[in-house]
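Input: one structure, supplied below.
One protein chain omitted, others in place.
After this line comes chain A, so read on.
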Amino acid sequence: MSEIQNISRRSFIKNIGLASGGLILACNYTLFSKDIASGIATEFNPNLFVQLNPDGSLIIICSRSEMGNGVRTSLTSIVADEMEANWNRVSVKQATGDAKYGDQNTDGSRSVTDFYETMRTMGAMARMMLITAAAKKWQVPENECTAQNHFIIHSSGKKIGYGELVDVVTTLPVPTNITYKNPKDFKYIGKYLKSIDVKDFANGSAVFGIDKRLPNMKVVAIARCPVTFGTVKSFDKTAALKIKGVEDVIEIPRIEKPFGPLGGVAVIASNTWAAFKGREALEIKWNCGKNEGYDSEKYMIELTERVHKAGKVEKETGDVNKAFGEAAKVIESTFQLPHLAHAPMEVPNAVAWVQGDRCEVWAPTQSPQSAQEEVVAYLGTTPDKVTINVTFLGGGFGRKSKPDYIVEAAMVSKAIKAPVQVVWSREDDIKHGYYHTVSAQYMKASLDAQGNVTGWLHRSAFPSIMSTFKPGTDYPAGWEASSAAVPFDIKNFKIESGQAPAMVRIGWMRSVINILHGFSTNVFADELAHAAKQDPLEFRLKLIGSDRIEDTKDPIKYNTARLKNVLKLAAKNANYNKPLPKGHAYGLAVHYSFYSYVASVVEVSMIDDKVKVHNVYTVIDCGTAVNKNTITAQLEGAAVFGMSLAYYGKITAKDGAIEQNSYSDYRMIRMNETPKVHVEIVESTEKPTGVGEPGVPVIAPAIINAVFKLTGKRYYNLPLSDYDLV
């Protein structure tokens, strides 16, 4: 039994919001992507849908969230290409949160990786069925018919539009022997497609979560304890209630779960401004709790002490101590990186309407299923009674995969029996996030007389993301620790972790653990090149060593040839060996993450002792490139994101409270600081791999390496604003 079925005549299509009357192909990609040959026929539970209507319009349901990642365009274009559909006839319907879609969490840069083959197959099946339908209609052999741009064409020259074939095609079984298009005939895959939503973004009509309106909807601002997990002791609402538009003030409890709301005092108002003003007028006394002592400056000292002592061994080959003992030269360095906040342009917000045991939500969420799960648990109801509508996301970067703000909306709606919209202010977003971790890292390496690296020790200490899920966790998870295992050809190699308890909520942020490990390994490798008196590029290529496939447990293997290739290409694009204008220098970095290979060479100058990045040459090998326009945009954006954290990214805590407030003191790169970003995408027929995140980790170290060349000074800590360099 094929896991793709023609469900045009099945009754449950209504449940997915598709009208009947067209050809609907459905597929269970979860099963499909595994080995279905060995599987027993299970109940058909489809989670991907493609609908061709009699008027020729083609609707594809997208179960992943659109947050600038271009997923609505890239996934759709795969089906349309194989189907020989006309791109202008395609539209996208956003799926609600539902277990039937498989894992919907839009993170880990894996949407295209996960769906590519299935989407192609559905498109190919639809095309083949349309050919069969036309052949039937015309009473001609199928092999005399071809599909082209929304038409089936017969060798005699007559043609028929896809829409006109719907009546016949809905009666056909799905084909079993699929023939795919030759990739050289692709029209959309591997090309530069514009976003299917670009018009709506440019005219302001795209509806983000914060734009959702319901009749009689109340707007809610919540005051949360400045210290993570602190609770309300008492509050006085008198002044708040006097503000025009403020209707009520209630306390909401903390829910002690990874994605549970922090709790606090909720101001319910007729408009957002009144809600914010009302909140300002509250007088609240807090029980700050055990995180009150959190002082991130002192904590950094502790973390640093910890990485200067032996830690827990995570990986070891050879004997590093022996290598250090026999070395011609030993280099040691310590790196310190602060907490970061996601700060997506659209603050966390959600609309919820609880009616009895039912709830409907509209929210910008990367993970509608976690949202559903949390709301179901909170209401003590069942998933069929909770609908999560996914709006456009004004940026996510990992923040919006945590649905705490959605549960807040459900809590208040339930309490006041009305539809509500919870809106975070920017200050809320900066002060109550799930922060990128804070870290200290110690690195030590030995060089022999020829400048070869003979030993490498990498010790990191940082609060783990797992501390959010399992309170008390104070060592990194295996995947966090092992991301330090760069594929360098070094005989004696050791990775260690130090203890690090969490005092704020730790979460994943665009490229996650690769931010710190990509930084330290790239800066340290550059330092070693200098110590070995070798060019950083040549040195790095040698360090990566021979062409080989690294033996990992991952389904997609790590290929050192591809890693070296992106680095060489980036150098070539930058004209690395040609002299630069006086006062300019190159810095480079290369990193593997989310199964993709990325290198960046940056051209930097120092003007009046300030860093200026002029050009960024980025090369990515992400296997088969689906939408090159999106991929290029993601890497342009990653350069800016990486620069923001290199220049300004720093969240600090004092007495348990986050000290930064808004974009004024948690700054972002702006247009006048933006370099020209030149992107090359390696041509490849390998499986498509991550795009959204892997461009980030290389930027900061490449800048630091260039600054070293210019100034002879190595900066081990970020951000550069701490050194007055930006």
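The rule is simple: a residue touches a chain if its C-beta (ideal position, glycine included) is under 8 Å from a C-beta of that chain, and two chains touch if they have at least 3 such contacts; residues count from 1.
Criterion: contacts and distances are computed from a predicted model.
Participant: The chain dropped from view, which UniProt name applies: "Electron transport protein SCO1/SenC", "ABC transporter permease", "(2Fe-2S)-binding protein" or "Cytochrome c oxidase subunit IVB"?
Facilitator: This omitted chain is identified in its UniProt record as "(2Fe-2S)-binding protein".
Participant: Out of A:Gly190, A:Pro258, A:Gly395 or A:Pro694, which touches the unshown chain?
Facilitator: Residue touching the chain left out of view: A:Gly395.
Participant: Of the residues listed, A:Thr231, A:Thr272 or A:Thr652, which one is in contact with the missing chain?
Facilitator: Result: among the candidates, A:Thr272 touches the missing chain.
Participant: Which candidate, A:Phe49, A:Phe208 or A:Phe259, sits in contact with the chain we can't see?
Facilitator: Reading the full complex, the residue touching the unseen chain is A:Phe208.
Participant: Give the residue, chosen from A:Ala574, A:Val602 or A:Val677, that touches the chain omitted from the document.
Facilitator: With A:Ala574, A:Val602 or A:Val677 as choices, the missing chain is touched by A:Val677.
Participant: Can you work out which residue in A:Gln5, A:Ser195, A:Thr454 or A:Thr468 touches the chain that's missing from view?
Facilitator: Once the missing chain is taken into account, the touching residue is A:Ser195.
Participant: Pick out which of A:Val453, A:Met466, A:Ala638 or A:Ala653 touches the chain that's been left out of the picture.
Facilitator: A:Ala638
Participant: So which bits of chain A touch the chain we can't see?
Facilitator: 66-70, 194-195, 197-208, 210-211, 213, 219, 244-245, 271-274, 276, 343-347, 392-397, 423, 425-426, 629, 633-634, 636-641, 662-664, 668-672, 674, 676-677
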